[in-house]
Structures are given as structure tokens and as C-alpha cells.
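A selection of the complex's chains, in situ.
Think of it as A and B in the order they're written, each chain with its own count starting at 1.
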Amino acid sequence: MNSLIGKQINILDNGWIELQDIMGDDLAIVNAARASFLGESKGNEKDKRLLFYLMEHYHTGPFEQVEFKFRVKCPLFVARQWMRHRTWSYNELSRRYTSANIEFYIPDGNKWRKQSEINKQASDGFINAFYNNGFCSGRDFSKFLTFYCEDTLKYYNNLLDAGVAREMARMILPSNMYTEFIAKVDAHNLMHFLSLRMSPDAQYEIRVYAEAIYEHFFKPALPWTSEAFEKYRNRGWLVDKK
Amino acid sequence: MNSLIGKQINILDNGWIELQDIMGDDLAIVNAARASFLGESKGNEKDKRLLFYLMEHYHTGPFEQVEFKFRVKCPLFVARQWMRHRTWSYNELSRRYTSANIEFYIPDGNKWRKQSEINKQASDGFINAFYNNGFCSGRDFSKFLTFYCEDTLKYYNNLLDAGVAREMARMILPSNMYTEFIAKVDAHNLMHFLSLRMSPDAQYEIRVYAEAIYEHFFKPALPWTSEAFEKYRNRGWLVDKK
């Protein structure tokens, strides 16, 4: 287990997620369930069967006994979606305190997604025809965004130089700026997050964080739990992701 | 009580807060406390004394029995601070869904605050000397911000015109853009919010929302509770605000 602590996975162009700490494992979940009937571990096979029973029948309590603590670097608009999950504990970088280390998320030129015409909330494939507003290719979007962010950063520093308080100057910083935070959550509430944010409905930029958590931290830390999760809570994300 | 429902208070240049609904009053708090000893209301004087006792001794449970539901329009960076309060229920405007009604917070020319030199997190008074970067007065900051936001909005619409999904185009929208949300909370957790966000440490732009809640909704809805709150939980905000 300890070998997972400190592992960092790169995500998007400048983001990452790192597991800072973990408490508990599959057996901790099984033993929490056994507290109900003063039972004891009965060997791998029966332990695993009990864990599957818990998952299938939504006995969610025992899954709260495992904790994950991450450190995350992600764009602001991803952090905004993330922090709507109110059962996590967060400590985030504050732009009232510091103007250091400002970076922006710039999507690859071939990764600009089209507005879906049937789903008002979603994107639908990549943009491949360019007639409007002088954008002649996806790379032009990325170039535009790079220049835009460079200009914004220059304006931001101008405001600071002129004495404007950081808490005001930050108002011009856009939603693709990276932020950092520590985020701690129990395994039950993490599965809730994963099932929503690994879904094909979720925006791509948060889905890659959710998938990284699942593949690199959740599955190796909780192999039985993740097997049961895929069996009983699969809301399409296993089929649809590629 | 009902006369408060639907009341809307203007805040900052384009923001407001409206009370959409409320459940309970001072007496509901007193009666919740009396559930502990099967007691009944004993007339105003004793009821009020009981409520003060609850506040003084941190018997916080009964204050959870009162609910406030607001609709808020505020800048994004204010919403970010607000939503760190995890005991509220929120439903927010999503820029994945809609590109309508985009507005920005532009501070008055004489309200640009200086970076504090002793408190890294705070501002300290207004800027009154202007030598740097071509800013010759506070009005220049406001003008700059207005142009900046107009440009950003134009770029945003260009991206949309070119077919970019709303969920990506929104990445350039800055933190002073207004957002809207519905926010429901019980009186106990609202007092926690108020005591932090009415504090002189709080950033001005969220403090004005907290103060509006307190003056226009909390005090008239819960006169005894607010009197006890000022007596036992005053963390400087009554003295320091002007």
C-alpha cells in the first residue's frame, strides 16, 4: 500500500494528482461490516464475498472507513466542479495570499470540442471545419488562448505593480488558470465522485482526473472494492471511455 | 415573516440577493430546545431567556431547525468562497448550459484597494498614488477592467461562433464574471457563515453579501437569535464595519 503514497500522475498539460496518504484497505471495510455481528475474518474467499454483498445491497457504511488524501493541480473550472462535492475536506491555494506560479491550461490544437447540438450541456466530437472569426485550424484556438493568457498575466502583474491588492487583481484571472489543493475523502464518497465524474456525461477535463484516481490509486489500493464497484455501480463509464 | 419572502437587495454593481423562502422563527428554536424536557412555551420573557442560554452555551442543535433559502447573483470569486461552506445546498448556473446574460463586476474608481504590507492575505485602504503602468487614477483601473471584460466577452462569442463547446469557451471567462445560484442553509450554519464572512478579515466583496443577509433577512426573521448572536458571537464585525 505504502508504495502508492507519493506517486504522482501527470494530467492535462500542466496538471497532476498525487496520493499523499491513505488509511485502510479492503479488509478494513470487511472488518467494519463484521462489527455488526461481532464476526471475524474468515479467509479471503468469504471476506471478498461479504464485500461484494455490501456493495450490491448498498450497505455503504463500511466503505467510509477507508480514507484517501490527494494533492491536486487542475484548472479552476475543474476545481469548481470538484468542490461541489461537499463530503471532502479541502485546503486550496488562495490568490489572496500569493501571486506566484500562475499557469494556464491550453488544450492541444486537435482537442477542441464542438458544441453538441442535441445535448445543451455537452460537447460532441472535435472541431474540424473552420470558417468563422479567423480561426483556420484547431491550432489557432490554442494559439489564441496562449496569447490571451500571456496578456492577462501581464495585465495582472501590472495591477499588482500599481499597488492593487492581490484579492482584487485576481479578478481578471480566467477559469483555465491552474490551482492546487489538498483533498481528503472516504472510499464511499470517493466512489460517488467517481461514478459521476468518470461518466461519459462528465466534462473531459474532470474525467481525466477521475480516471487517474480510479486507475492509479483506487484500483491498486482497493482491488476487491473496485471489482465490486465495476460490477454493481457501472453507469456506462467502463464501456464509453477509451 | 412572509413579508420578507421575495425581498431583493442590490449588492455591488450588478449583484443582488433575494430571500426565496424561510421555515421557522425564534419560537421554533425555543420549541426545539424544549423537546429535550417535554416543555412548553412559557411566555416571551422566559422563551427569550432560554434562547440566550442556548446561544451562550453552544447548544447549537435547535438553531438547525430554521431554514433560509436565498437566490444570489455575485461574482465568481465570491461564489468560490461561499461554496466552500459545505453544509449549504446549492444549485448554480452552469456555463456548460448557457452563454446568456454574461455580466462582470467592475469596482468603482475610488474603491480599488491596496495590498496590505503586513497581512499577506488582505487589502489595506484605497489606492491613492498612481505612478505605475500608466494607471493615473483609480478610474483608470475601472476603465481598464471594463475594456478587458468587453474584449473577453467578444473573444468568448467568437469561440462559440466558431463552434467551440460552451464548456471549453468558458475557460477564458474571468473571476469577476457574475454567476447565480440558489443557496439553502439552516440558521446554525448561517451564523457560522456570517461570523466568518462579516469579519473584517473577510474580503470586502463577500462581506457585503454577508452583511446584507444579516441586516435584511436574518435580523428581521430572527430578532432574538440575532440579539443573542451579537452578544455571544461577535468576533469584531460589529465594531469594525462602517
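Heads up, the rule we're going with is that a contact is a pair of C-beta atoms (placed from the backbone, for glycine too) under 8 Å apart; a residue touches a chain by one contact, two chains touch by 3 or more.
Remember, predicted model here, so these are calculated numbers, not experimental data.
Total copies of the shared sequence across the full complex, per this structure file: 4, with 2 shown.
Rule of thumb we're sticking to: only the chains that are shown with their structure count from here on.
Taking each chain's centre as the average of its CA atoms, chain A and chain B sit 27 Å apart. Interface residues of chain B, counted against chain A in their complex, comprise 75-77, 80, 83-84, 86-87, 90, 94, 96-98, 105, 107, 112-116, 120-124, 127, 129-133, 135, 141, 144-145, 148, 152, 155, 158-168, 170-176, 203.
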